[in-house]
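Worksheet for the structure shown next.
The other protein chains are all here in position, but one chain of the complex has been omitted.
Just so it is clear, A and B label the chains in written order, and each chain counts residues from 1 on its own.
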Amino acid sequence: MAEQKEKPRKVGAMGMVPYEMALGPTWTKFFEGFKEKKILGTKCNKCGRVLVPARPFCPRCFEPMEEWVEVAQEGTIVTWSYVNYTYFGVTPDMIPVIGATIKLDGVDCGTGMWTQISGFDIKDFELVTKKVKVGARVKAVWRRKRQGNFRDIDYWKIIE
Amino acid sequence: MGRAVAVIGTGQTKHGRRDDLSYPDLVREAVKKVFEDAGITPKDVDGVVYGSMPSMMEGMAYNHFYFADALRVVGKPLLRTETCGSTGQSVAHTAIHWVASGMADVVLAVTSEKEHEGDAQATMMTILEPFLQVVIGGAPLAFSLQSREWMGYYHIDDDKAREAASIVSVDSHDGGLKNPLAHIRVKLTKEDVSKAPIITYPVRLYDVCPVSDGACAVIFASEEKAKKICKKPAWVKGIGFRGEEYFIGDSNKAVWQSTIEASKEAYKEAGITNPLKELDVAEVYNPFSYQELMFLECLGFCPPGEAPDYVIKGTFSPGGELPCDPSGGVLCTNPIGAAGLIRVAEAALQVTGKAGEHQVEGAKLALSHAMGGAEQFNGITILGSEL
Partner (left out) sequence: MQKVGIVEVAQSAGTESSLSLMEFTYKPVKEVLDKVGMRRDEVDMYILASTDVFHSGMSCANAFDWDASGAFMKPASREEGDAITAFVYGCMPIMEGRYDTVLVVGLIKGSENPENDTLTSFVADPFYSRPVGIQETTAAAMQMRLYLQRYGITEEQCAKVVVKNLGNALFNPYAHIKKRVSVDDVLNSERICDPLKALECAPKSEGVCAMLLASEEKAKKLTDKPVWFKGWGSSMDTFYLGDRDLLNTQLKTAAASAYKMAGVSDPRKEIDVVETCEPYAFQELLWCEQLGLCAQGQGGKLIDSGVTQITGALPVNPSGGVLAMNPYVARGLYRVAEAALQIKGKAGEHQVDKKVNTALAHSTYGFCGQWQGVVILGS
């Protein structure tokens, strides 16, 4: 082993790799729904569950989910969290955000990591803990101009 | 299932910030130690299983190629197993199946991370597909969501959960103080933990694992080989692994079925009916203190919804009925891909009486566990001193 006469050095490297991912027919239709301010789910013929986002098949029954359902845009908060830190790609002006899982009325699963609560001064942490509760009712707020992507739902607001 | 398999040696690096070493040398440190511990040489090994987190975190794709020399695998078969955070457990399982199948007598399992060379959170956000789940929050968001779902489901009030989570953090950090290889070795009080800066509420700074560099190596051997070359083998008594759906909203994450079913399979194989009584120590995967409360329930250590009560009365603390994470756990040391295998190594150290200052007296049966994905995967390996 070499004698350490100087401190071990580090080499910086950055790589950027482009990908182009197919949405496929199921999610293309799902996002087309967003353009029309619709949230679309699919229903499994075997277990009867309605899942959002729409799926090509039911992960449990493993049958194609071909029945499309327009689901409610209101629901109940299953869980939420207040994000207050940064990491690569996230700058201080981008936080805080309130992530939440929402059980939309009539849907058999919670929304996953794609729904965020806002509509009031979320920088006020005390206010956040007062308003945002498990069990609170929320409603989707759409952007005026929609493009058929995740940004179309601006946020979910608490319905008092 | 097939022939019996045992752990005949373990090796861990000094975990922490290892700017003093190149990544291959970090792997080499653990591999060197495991051969010393097992008292065998690389030529006695029939195959190697390697695992780490994804390429983006490693800064390289397929880094097992880069580590060929460090792993002492040149001229031998290598399998690479990866299941996100539960990689360490899955790597152990691959090694166990390999030996149990009869196709190898001695298998070296190695896992490693050099997280200070990359960005862990940024990597983990790419687990989410970029169509819909474009969010800010990283792993802490996912696990905080889960923790509050659990609190809401069982109507556990914030203060009680906060107190229990703080105890978990204090206990783990005390364990780290007794483990010379742990990354974080600080004394914390419940107050320190409860009042720390918010990361993803309710999770605060000391409720969260550190960013660690570290590697872990474990050697598995068949019954015949283990009895021949190892004074104190740690026998594999049971294993289990399950994964849920990709979208986290699809399953109830308070009643965490992948943990429950994976542990059921492991307990069945090990002949354990009352884990709280029969296990002597548990190395539970705890990157987030709140999440450990859920694991205690879903691993069957206490009734659902009651983990805070059991924690508050000291059941899982040092000296309690089932001490958890005497090594300091993931809260003190988290080279992510390695953390699951470190739990196996620590369980082996416990049941062979080699855990030094953090030894749980008389431990004979130990559970090790790891979780992966965004609340998606759980793997368990139970080790015992008796075949």
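The rule is short, and it goes like this: contacts are C-beta pairs under 8 Å (C-beta built on N, C-alpha and C of every residue); 3 or more make two chains touch, one makes a residue touch a chain.
All values reported here derive from a predicted model rather than from experimental measurement.
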item: Chains in view touching the one left out; value: A, B
item: Sole contact to the chain not displayed, among B:19, B:44, B:261 or B:321; value: B:261
item: Selected residue (touches chain absent from view) among B:21, B:78, B:134 or B:177; value: B:78
item: Chain B residues that touch the omitted chain in the full complex; value: 1-2, 47, 51, 53-57, 59-62, 64-69, 73-84, 90, 93-94, 97-98, 100-103, 123-124, 126-129, 240-246, 257-258, 261, 265, 372-374, 376-377
item: Touching residues (missing chain, whole complex) on chain A; value: 11, 13, 15, 17-27, 56-57, 59-62
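In this text, only the chains that are shown with their structure count from here on.
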item: Whole-Å gap separating chain A and chain B, where each centre is the average of the chain's CA atoms; value: 28
item: Chain B residues within the chain A interface of the complex; value: 19-22, 59, 119-122, 125, 128-138, 140-142, 144-146, 148-149, 151-152, 197-203, 245-251, 374
item: Chain A residues touching chain B - in the complex, by the definition given at the top; value: 8, 10, 13, 15, 21, 23, 27, 31, 51, 53, 59-60, 78-85, 87-90, 94-95, 97, 99-101, 103, 109-114, 116, 125, 128-129, 134-135, 149-150
